[in-house]
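The structure under discussion is supplied below as structure tokens; questions concerning it will follow.
Missing here is one protein chain; the remaining ones are kept as they sit in the complex.
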Amino acid sequence: MLGNLIQQTVNALTIGSIYALIALGYTMVYGVLRMINFAHGEMFMLGAYVAFLILSMLVGDVGMAGAIALTVAFVVAVFLVGLIGVGIERVAYKPLRNSTRLAPMLSSLGVSLSLVTGMQILAGPQPVAFPSFFPVVRYEVLGGTITSMQIGILVAAFVLMFGLHFLVNRSRIGIIVRAVSESRPTAQLLGINVNGAISMVFFVGPLLGAAGGILYASYYGIMSPTMGAVIGLKAFTAAILGGIGSIPGAMLGAFILAFVEVGGTALLPVITHGVLGTEYRDVLTFAILILVLLVRPAGILGEAVSEESIVYKREF
Amino acid sequence: MRKFIATLLLGASLFAGPAMAEQITIGLSAPLSGPQAYFGTTWHNGFKLYVDKLNADGGVNGVTVAYDQQDDKADPREGTLVAQKFCDNDKVVLGLVNFNSGVAQSTLPIYEDCSLPTMTFGSNPSLTKQGYKLMVRPVANDLAGALLPAEYALGKLGAKTALVVNDKQVFGQGISEIFAKNFQDGGGKVIDTISVAPSDVDFAAVLAQIKPKKPDVIYLGAVMPQLALFAKQMHEQGITATLIVPDGGYTPDLIKQAGEPNVQGTLVAIQVPPMDASPEIAEFAKLYKAKYGEDAGPYSIYGYVQGQILEQVLKTTKGLTREDINTALHAVKVKTAVGELEFDETGELKVAPSYLYKVEGSKFQLVGSK
Amino acid sequence: MTLVFNKLRKEYGQVVAIDDVTASFAPGLIHGVIGPNGAGKSTLINMTAGSYTVSAGSIMLDGKRLDKLKKYQIANSGVARTYQNIRLFDQMTALENLEVCFYPSDVGGTWKEVVWPPYASARRDRRREKCMEILRLFDLQGHADAEAGSLPYGRQRMLEIARALVCNPRLLLLDEPAAGLNHHETADLTAKLAAQRSPDRITIIVEHDMDLVMALCDNIIVMHHGKLLFQGTPAEVQASTDVQLAYLGTANDIDDIRAAAQDRRAQLGIRTRRRS
Partner (left out) sequence: MSVAESLAAVRPRSSRAVAFLVFAVAIALIAATPFLPNYYIRVIDSLLIYILLGIGLNIVIGYTGLLDLGFVAFYAVGAYSYALLASPQLDLHLPFLLILVVAACLGAITGILLGIPVLRLRGDYLAIVTLGFGEIVRIIINNVDWLTGGPKGIARLDKASILGIQIARPVDFFWLLLVVVLLAGLVAWRLERSILGKAWAAIREDQDAARGIGINTTNAKLAAFATSATIGSIAGAIFAASQRFVSPESFTLQESVLIVLMIVIGGIGNILGIVAGAAILILLPEVLREFAEWRILFLGLLMIFLIIVRPAGIVPRSFGPDKLIRRLFGK
């Protein structure tokens, strides 16, 4: 029983940290532009594919040693995807910045569709095997099985999240980004380079998403052009659950979501005496999301706003 | 818009014009885009390979064969549009249709309404039980597909207990229910049935539930890439039960994506004989690779076999109308690459070959056939 | 026949925004509420209109408790208001902005409007006639079909007041109606508001523009740090040393600057987000 508990906790932490990396991208973009970036899941997918491409070039053509090649591929891929993110913002979202709120959201849907089908055409629609970034060693801890891969993912995710935390709260760039997300007009009046800050967000968000994608692909051993869709939706759910726009909220939401999913799988059949099986796990997830939002309409750590303190004009 | 009008006019002219007597068209419908595109494309390629050869030899009794290949996206709505397109085209006298039983469910009534005979590929047993007069299924249904593995598990592996996992999709759920029934009928015990979501990639939580139950075999009714993911995670979590999977796993991707050490001993049941089973199949594999630049897909050989059935139909048919073709199709008896085939009155194969493979190293080793 | 605040109190956590205010407002008069920024003037309006909850005490209109009602119910009891930052329905025409105020009385006939076109057009004509009348009073008849959001700032202010007046409210709450208006516009507004005096209506104006307040109001209450500091006629207020002290002595500089910035942004039409 204890073994099972430890096992499930580790499982939840691993999934949760991948969700968190992606949820952060949603929440940062939302914080600055009040926009849901539906193409964010595709950054996750791109991360895996770009890393795979670089890796096969490094190992195949250059003949670089495994561990170094992996590190190089990881770093180069996340930076490349970050740049792609900035480029997409310039082309597809920037022209819509003063438009309705729905317009950039739908533009991002178009970007998402194009990236997925583009990748299907380029790399084929089939899932492709992805090499492991960490050697798989199993450790038995009090009856539970933990793999070195899970540990590696946890460490990598936490390093990245602390890096982001530092960037947002301690660095100059972070202050600028926070100022812009607080109030874009005011930041503009203060002479802040708003475009620069937005580009920064569209660099860091996809970068983290791509990192999540690489970790995910190497954890599960496969990648596919559509891999971003489901996990993107889950990360988005996590961001909303935690209170979209809030960075700690995104992380909290991601781990809560992961624990609900794992807990649902493990406990639903037990609690309901087999009436509801694990197939109802997503129902449970969404039901909990709805309940949380009923109590806290702006998510767990979202800014609670009273009616008059915020001028809500039309959403779109 | 201009293109649309052009297509419109073209469609109208086809509709009105007289059909050419010496060429028939076969409608091909399967997923050609999206995650299942690989199966649809490679299946059709096998057929095209045979038909091209047939045409190169001057056709059958002077009749040449053209094909109209359409994407149904594995979506019932798209499937019905394609079905209607074939129905409207008088030159189409036979359909090689729908890889997915779910799509076939919605298209078969349309084909029935316009008297277009089909060779349906969907393997759900219920398709032939609805009284359709114009369909045959040139491939073993899931009843046969799940019998062999159950017998093997009970007999050769000496398994007493099985745990069944399905992905809550038509195919996965259907075939795993049939496996469970066969396993129980043979004296085994199914200790639990678990459903997972079709989009799941992480089975760690499910596996942690399975582990203490210690089943002898686990039957996983799902498709790729879930099969590979499950096998990999199962091994990583230290579960030693024998994994049995249905036909979707008969692809080198299973071994590649799961990682070679993680799938050793996994059993795969499929209606396809090994590529070196006979000189004819080996020859086909070579031809396929030469023509399409890649290895034949899991169902390519069935496309080829359907070409062989078509040839026999054309040899025996009285005329080239849909009705004539249908009569000939139901009466066909032909030696094909997978053995001699004929259909019963519901359109089901009288003898449906099925095979069981075991993963050894990076190869699928035949361990049983029926 | 009056509006009564009875020991009205509003707290935000530790901060007391309104501190036991008791006051009554008689119909037929225009009441001004003045005071430095942060004195709680707008809070009074927001509580009366139901936008803020009441921490303690009560608000009575004609013997009916308002503070337990929902916001739309308060509006339906004959309370209409304008906002510090103009809140029009931007993509609706000026006429529609007024027309929609007939929702509470006309909504019951919606299905009849849908299935029976003559009924619908009769209803609509009746509504439009009343709305055009009000628009004319505010010189907006020429802009009836213009989108509200596209009107110049001054016109938007007028339109918002027209919207508040269209259903002939018992209680009219104007939250800084002259904010952002230039001198001419303010004078124009003063004249129009004066023309809207009605013996059945209680009008309360929160305003910084002293010219407007002094010219228009019959009765003024002065708020300071959430407390009612003084109540009297314009002349009495001008003579009061307490009031002078409150304005000159303790006015919080930061608040004034913030208010100026707020007004400036409102003028520019920038949507502002403020933390609660």
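Here the chain labels run A, B and C in written order, and each chain numbers its own residues starting at 1.
Note that a residue touches a chain if its C-beta (ideal position, glycine included) is under 8 Å from a C-beta of that chain, and two chains touch if they have at least 3 such contacts.
Treat the numbers as computed from the prediction; the structure is a model and nothing was measured.
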| item | value |
| --- | --- |
| Visible chains that the absent chain touches, using the contact criterion stated earlier | A, B, C |
| Candidates B:Asp75, B:Asp192, B:Glu280 or B:Asp324 - the one touching the absent chain | B:Asp75 |
| Touching residue (missing chain; options A:Gln126, A:Ser181, A:Ser224 or A:Thr237) | A:Thr237 |
| Listed residues B:Val170, B:Ala285 or B:Val332, member touching the removed chain | B:Val170 |
| Touch with the omitted chain, as defined above, among B:Asp88, B:Asp344 or B:Glu360 | B:Asp88 |
| Hidden partner interface residues of chain C, rising order | 49-51, 70-72, 75-76, 80-81, 83, 87-92, 96, 99-104, 106-107, 109-110, 113-115, 117, 120, 123-124, 127, 163, 167 |
| Residues in chain B touching the chain absent from view | 3-4, 7-8, 11-12, 15, 32-33, 37, 70-71, 75-77, 80-81, 84-85, 87-88, 102, 105-106, 109, 114, 124, 126, 130, 168-170, 173-174, 195, 197 |
| Touching residues (missing chain, whole complex) on chain A | 30, 36, 91-92, 95-96, 99-103, 106-107, 109-118, 120-121, 125, 233, 236-237, 240, 244, 277, 279-280, 282-283, 285-287, 289-290, 293-294, 297-299, 307-308, 312-316 |
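We take it that only the chains that are shown with their structure count from here on.
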| item | value |
| --- | --- |
| Identity of the most central chain, Cα criterion | A |
| Identity of the chain that, by mean CA position, is farthest from chain C | B |
| Cα-centroid distance, chain A relative to chain B, in whole angstrom | 37 |
| Contacts with 2+ other chains: residues of chain C | none |
| Residues of chain A touching chain B in the complex | 4, 7-8, 11-12, 14-15, 117, 120, 124-129, 132, 136, 138, 144-145, 147, 149, 220-222, 224, 226-227, 230, 261-262, 265-266, 269, 277-279, 281-282 |
| Parts of chain B lying in touch with chain A, wherever the complex brings them together | 33-35, 37-38, 168, 194-197, 199, 201-202, 204-206, 208-209, 211-212, 224-225, 228-229, 232-233, 236-238, 253, 256-259 |
